[in-house]
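Structure in C-alpha cells, see below.
Note that one protein chain of the assembly has been removed; the remaining protein chains are unaltered in position.
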C-alpha cells in the first residue's frame, strides 16, 4: 500500500520526527506506515478509510449492473411471451399487446408438463450418478497419490475436446442394438426410448466437468480433518462421505447444479436416444421445439414454455445454495 | 420403462399439425377415419410419432432411425427437398414394385409431376415415396393498396406482371400508404433461399442452376449455369430491391425490400405483411390461410405466382422463364426395416385416394398432390385458399422443384451462402457466381468419382 | 460420578470392540487395506467403465470412420480405407463443406499468408477468436459476479438465483432471445447498435456483426457458469485468512490478489478450462441465431457434415477429430501454462 | 502515541456475552497480559482491538484516535492469532514477509527482516517449506515471526507460545521481552501460562466471564488479589480456600482456627462468614516454623497424595480424620484438605501424620458472599503487626 521509497507517500512523512525507538534494535529501519501518526497521517488515513465506503458503493453499483444485465433478457423474453401470436413486432419494454394466455396455451398445445417431468427425472438421475461416480474419481484424483494420476486425469479431459456429434454414429448404433437381457426391462430390448438410454450417456458426457470440479475441491480439504475422521473410525470412503463431501459442499453443489442444468436442457443426446415423444422420455427441449411449425414459429409459446421450464432450475438453485454455506472450514483447524 | 409396440399399428412420423387432424375429438371427420373409409383394414390404425417441425431436424431424426435400422417408425414423412438422398441410399421401399400397378398408375397420372419427381429414384424413375402434400410459393399482395396507387391488379392472379411493373406498383403503394415496408421475402442464408426464393427469382429471369429443369435430379454430368448472366441479373435485381441504386444493381428497379430480408425466413417476412406494414410478401400456401381470412385482409389479399422478367420463350434453357412457384411439400416413404411392410403399404395406398387427400386438405389446409382437387374441395372447409384456386393452378403448372440430388444439401449450402453474400453486397454478383460455379463443379465431380 | 463411570467404562469397552467388528465386514476391510494406488484405481473404476463405454469406445470407432471414404449413395455409408486423405482435404480447404476449416494460401507479400476467404468465415479462426474473447470476458464478469455474491447483503439469495438463471436457459431459447432482439422488426438491438454506428442493417446476416451478437449472447449466459464455480471457490476459502491479511494491512485489492486469487485459482482454472473447451465447441447458439454459414465454427462444420443431408460421415469424423486436436492443443497450452498455479491438480 | 484504551466495550453474540463492559487502558510501551479461564473473552477483546470484531457497545482508542470502526489495516497492529492461520499457499518465507510485501519494502530489507525474525523463532532452515510440512510448534513460530517482522504500534499476541516446548518458550519469552524493550511497542498478550504472565508483563489483566476482574502488576495480582476469583486463578497450583466464621479472636474453620484481631480489619466483624485463602507455599511443616516470622498454631494433618514435580513437591494434606483421600488437584475445593508445596529434599511419605503451620502474613481473607478481598496478610494479636516482606496490605476494596 504505502511505498517506503515513495517520498510522496504521506505514510513516509514522519510528522513527529521522533527518533527511532532504539538504535540497537534489529528493526531500527522502521518504515511501517502505522508506527506514528501526525495530523497529516490521520488525514491520509481517513482518505484511506473512505475507500471502504467507496468499495461498498462500487459493490452496489456492480450488483445492480449484474442484476440488470442478467435479468433484462428474461424480462424481454417475458414480453415476447406476453405478446399475442403474430404480433411480434417492436418490443422494447412492453409487449406488443398483452396476452398472458400463452402460459396456459403451452400446456394445451402439447403436454409440456410431461416433457418437464421427463427432463427433471433424467436430470435428477444423471446428477445422482455423476455426483457419486465423480466423487469417487474426484477423491482418487484429488487426495490419493498413484502412478498414472496425471495422464488419467487428462484422459478424462479428452472427452470434452470432441463435439458431441463425434459420438453420434457409434452411439446411435449402440443404443439401437438389441440386447436380449434388456428385454424384460425396456420392452423391445434396446435402450432406445428409455430413461437409461439418457441417463447413461448424459452422465458420461457431463462426468469430466464434475470430476474436475470435485477433484479440485476435495484436494483442498485439509488432511487433518480426514485424519480425524479415520481415527474416529471411518473407512477412507466413510471419510469421503462424512467429512470431505460435506466440507466441499460449495463444490459439490456447484457440480450438481451444473450437471443438472446441463442435462435438463440437453438436446443432442436426448434427441438420439428418444423419438421425441413425451411418453418416451423426450426432454423439455423437444417440447419447446414442438412449438416450431414448418415455417412458422410460435415464439410466444416458446418464450412462455422456456420461462416455465426455467422455474424448476431456479428452485433447485435456491435449494442447492443453502448448501453453499460460507466459511465452511472456519473453526476446524489450528494451524 | 420402454414401451413394447402395440400390434397392428403403423407408426408414421409427422409434425403436430398432421397429428392434429389424424384423430377426431368425437365423431368429427379425421384422417384416420378417412383412411379406413378409403379401404384401409379396420384393424390397422396409424399412430403419429410427432417430430419437430423444423425440416432439418426432421431429416436428422429420419437419418438416425434409418442409419440405425430402427423401427418404428414404419413410415417416414420426408421433405420433398431431401427424399432423393434417402432413395439413393436404399433406405426406402420401391413403391413402383410394391404397389399394385393400378395404384402406381393412378399416382403417375393424377399427381403433380413436379412433386412426383422428388419421390422418384433419379436413375430408375421408380417411385419410392408417396407425396402427401405439395407446397407452393406464392406472392401475396395488398390488392387495395396497389389499386389505390393506381395499378390495376386484375389478371395478376393468372398472369403475373413483370418484375418492373410489380416493383413500381409496390413502391408506389408503399409510399402512398406510408408503410414501412414494400415487399418482404426470404433471403437469409438458409435452405429456403437456394431451394425456393432464389430459385424462383432465377427462374423468372430465365436462369437455372444446372441448365434447365431436365437435369435436376441427376448429379454428375450436367452443366453448371449459375454464373450465367441471367442468374447474375436476377441477383442484381434483388440487390436493387434491397439497396436501391448502388453498385451491382439494375436500373429501373426501385428499392422495395427492407434490407433485413437477408436475415429473414418465412416467419419474419410474413409478420410485417400480416401486420399491415408491407405491401407484398412472398410465402407459402399457409400464408394465404393466415392472411386471407375475413378478419385479416379478406378480399384485399391478392395472390399470384412470381412476377417475371424473361418469358419462357426468351429463356435459354428448357423449363425456365416466365412466372414460377417453388415447390415444397412432403412425401411418405416406407422404411425398409419394418416388419409391417404390407400394412404400411396399405396405409400409403389409402393416402393415395382422393377422399383422403381431400380430407387432409379440408382438415389441415395441406394442398392435395392432385391439385385438381383444390377446386373440388368445400370452400367452407378449406378457407381462403379456395378463393385462389386459379393462382394455385398457375403455380402448379409453373412449379420449380429444387435439384434435390444426394449432393443437393451440400450444394444448397454453397448456393445460399453465395447468393446471400451477393444480396448483402458483401461480394459482387458475377464474382460470387463464378466462385459458386467453381465450387459446384468440384462438388459434382465428387459424384463422378463416387459413381465410377 | 466417579463410581458410576467405572461401570460405564467396563460396559463401554466391550461395545467398542463389538462395534469395531460390526463395521468391519469383509469388503470394507479388503478395501481399507488396499494400497493407496490400488485403492485409487478401484475408485476410478466406475468412472472409467462408464466413460469407456459411452465415450472412449465411440471415439475410437469415430476415428476409424474418419479414415475411410465417404459414400453418399447406397446403404453402406463408408467406402474404402483412405488413411489421412480426409484430414488432408480439411486442412487444404478441399473438404466438401460449405465453409472451410481453414483456407489460407501462401503469398509472396507480407505477411506471407493470405486468407482465401474472409477471416470470419474460416471456422478455425472464428472458433479461436470466439473462445479467446468470450472466455476472457466471461472470466472477468464471472469473477465480478462471484465476488458480489460472496458478500453478505440482504436479498443475496435472490441475486444469486438471478445471476445463475441465464445458465439455466436452454441454448435454443438463448439463441431465440438474441435472434429476436436483433431482428429489426422485433427487437431494438439492431436499431440501437446501428444508431451507434456499430452494426449494419442486417446484423444477423453479417458475419462480423453476428459474431459480436453471438459473443454477447454467450457472455450473457456463460458468465453464470464462471460465476458459479468461482463462487464455490470463494466460499471454500478459510475466512480466518482474511482476518490475518486485514491485520497485516492488506487493502481489499491486495487481499484479492494475494489470498483470494491464489486460493480460488484451482476452481478458476477448472472453470476456464471447461469454458474454453465449451466455447471452442460452440454450435447451438450459432445455429439458433445467425446460422452456421454466417458464423461458421468448428462444431458447425462437424454437425453440417454429419447431419447436413449429404452423407459425408468420414469427413464429419475427420473434422471432429481435427477439432478435438485443435482444442487439445489449446488445452495443452493451458495445462503447461498453469502447471504450477493449479497446484497438484495436473 | 500507541496507548490502547477500551471504554465500556461489550461484545455480545446471539446468546453469549463474550466481553462484558470492559474498560481498561494499556499505556504506550506497556506489556499487558490477559489471563482468564478458557472462554472468558480474551481473544474477543483482542479482536476488538485489532478491528476484526466490532464491539456491540463501547469504543476502542489507539493512540489519540477512536478506532472503533476503523479498518484493521489502518490501526497499526500486528497480531499472532490463536488459531495460527498460516496462508496455506505460501511458504514460510512468504508467510512471514506477507505484511512487508504489502507495504512494498524492497527485497533486501524484506530478506533481512525475515532472516532476523526466523532466527529469533529458530526457523532458519525452513523458509522454503510449505505450512503443511511443518510441525505444530514450527507453524506457531511462523505465525510469531509473521507478526515480528512488522513494526506496528501495538502487538497483539494470542497464546503465541502455546505449542512450544519449555526451552524454546523461555527463549521466546526473552526475545519478546527484548523486543518490547527495544521497540517500545505496546504489547497485549494472552497466555494461560502463569510463568509467562508473571515474568513478562508490566501488568496482568484478569478476565472472567467477559468481565475485567483486576488489572495490576503481576505480583500485586499474586499477593493482593482483589477477589476470590483472582486469588484462585493466579498461582499454580491454586490457593487453598477454607471457609470459616469470624470469632472474637480470629477465624474458626471446620478443622482449625487462626488467631488474629478482627477489629483491626475494616469490613470484618465478628460472626461474618469469610473465606480464608493461603497458597500452598505458605503452608509449612511445623519443623520449619522457626523460619517464619509469624506462623499460626500447628494444624494436625495426614499426608495424602505426594506429587514430586522435580523442583518442588506437592503434598495433599487431609485435615479431618474420617475423610478418605481423593485424588490430587481437587484438594483446594474441600475444607478438609490443604495443598502444601515443599522443597524437593523434604522427605515425606504418603499417609503420614504431620503437623503444619500457615504463614500468617500470607493469609488472605475474602468476603464469602461477594468474594471480594478483605485483607491480605494477618497479624497476630500480640505481635506488633510487622510488615513482613511481600504481603500485609489491606485490600483496597
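Read from first to last, the chains carry the letters A, B, C and D; within each, the first residue is number 1.
In the analysis below, a contact is a pair of C-beta atoms (placed from the backbone, for glycine too) under 8 Å apart; a residue touches a chain by one contact, two chains touch by 3 or more.
Values in this document were obtained by computation on a predicted structure and should not be read as measured data.
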{"item": "Chains in view that touch the one left out, judged over the entire complex", "value": "A, C, D"}
{"item": "Contact with the hidden chain (one of D:151, D:186, D:238 or D:337)", "value": "D:238"}
{"item": "Given D:164, D:258 or D:319, the one touching the chain that is not displayed", "value": "D:164"}
{"item": "Hidden partner chain, touching residue among D:138, D:296 or D:379", "value": "D:138"}
{"item": "Residue among D:43, D:186, D:337 or D:379 that touches the chain left out of view", "value": "D:43"}
{"item": "Identified contact with the non-displayed chain, of D:173, D:203 or D:364", "value": "D:173"}
{"item": "Sites on chain A contacted by the missing partner chain, in the whole complex", "value": "222, 224-225, 227-236, 238, 242-243, 246-247, 249, 327-335"}
{"item": "Contact set of chain C toward the excluded chain (per top definition)", "value": "1-2, 5-6, 8-9, 12-13, 15-17, 19-20, 22-24, 29, 32-33"}
{"item": "Residues from chain D at the interface with the omitted partner, ascending", "value": "13, 16, 35-39, 42-44, 82-83, 133-138, 140-141, 158-159, 162-171, 173-174, 177-178, 192-195, 198-199, 218-219, 222, 232-238, 279-281, 307-312, 327-330, 341, 343-345, 347, 389-390"}
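As a convention for this text, only the chains that are shown with their structure count from here on.
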{"item": "Most distant chain from chain A, judged by the mean position of its C-alpha atoms", "value": "D"}
{"item": "Chain whose averaged C-alpha position falls nearest the assembly-wide average", "value": "A"}
{"item": "Chain centre separation (chain B, chain C; CA means) in Å", "value": "40"}
{"item": "Chain A and chain C, separation of their C-alpha mean positions in angstrom", "value": "12"}
{"item": "Two or more partner chains touched - positions in chain D", "value": "71, 73, 77, 83, 88, 102-103, 150"}
{"item": "Residues of chain B touching at least two other chains", "value": "60, 67, 271-272"}
{"item": "Those chain pairs that satisfy the touch definition", "value": "A-B, A-C, A-D, B-C, C-D"}
